[in-house]
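In what follows, a single structure is set out as structure tokens and then discussed.
One protein chain omitted, others in place.
This part shows chain A:
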């Protein structure tokens, strides 16, 4: 095994071009487990820790450009206002020690259907900034990033530089089912974001299909129902029948399996429950914010 330690992003891209089989290592919280248990013996490890830019972020007008190695801890501490869904999801990851090392770049690299960043990214709306020495930068829409179980759209010579995530324009929620609060891989998870600017709701489901997915039919149904009922303007409570049908459609978007963490039918059921709850919570804060701004006006 060779340990490659590029000191800059350009050097990292050059190393990845020269050794496409090199395994990048950021926080190491996925890679080292595989090496410790001899599940993986890469020819090259490509250390990204020396590239300081990867641990930084920029808050722009509409998006946050989140460096691939920004730790979950920093996201929770410093980006709660801009990325509330991802901050909530980050807080559910493992333990402080793991959150201090792991980040979204590694979560995307592993692309596990159980990765907690994914539902939040799907719900918020995001693009993955991938780069190669040969072809430069491209932005991969998050909806096209997950291509199969633990597979993603990266080419062998590409690295993730950053993720461009839409700044929250409304309330966001994240909910995860597990056997306890700390150190739990999701049985299933659900992210939801209200986007009052475009009058849309977006979702993300984790651990209930071969890849993280959006519940698009459920979104379309809800967007139409909210529009039709004038809910965005009148700020009324969402009709229980609408919430119920939204929940059912979210369950229907799942394609889960039975495994040690839970059965397929439990997952489908739990996703429906989380969909209804997160919608209710998010809508309540939307109504609260509307009332507050009307009260101030």
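Note that a residue touches a chain if its C-beta (ideal position, glycine included) is under 8 Å from a C-beta of that chain, and two chains touch if they have at least 3 such contacts; residues count from 1.
Here is the rule we go by: contacts and distances are computed from a predicted model.
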Check: Missing chain's UniProt protein name, "Oxidoreductase", "ATP-binding cassette domain-containing protein", "Secreted protein" or "Cytochrome C Planctomycete-type domain-containing protein"?
Finding: "Oxidoreductase"
Note to self: Touching the hidden chain in the complete assembly: which of A:12, A:25 or A:54 does that?
What the structure shows: A:25
Margin query: Considering the complete complex, identify which of A:20, A:96 or A:230 is in touch with the unshown chain.
Written below: A:96
Item checked: Which residue of A:5, A:150 or A:199 touches the chain not shown here -> A:5
Next item on the list: For the chain that got dropped from the picture, name the residues of chain A it touches.
Entry: 1-3, 5, 25, 27-29, 31-33, 35-37, 41-42, 45, 47, 49, 94-98, 100-101, 181-183
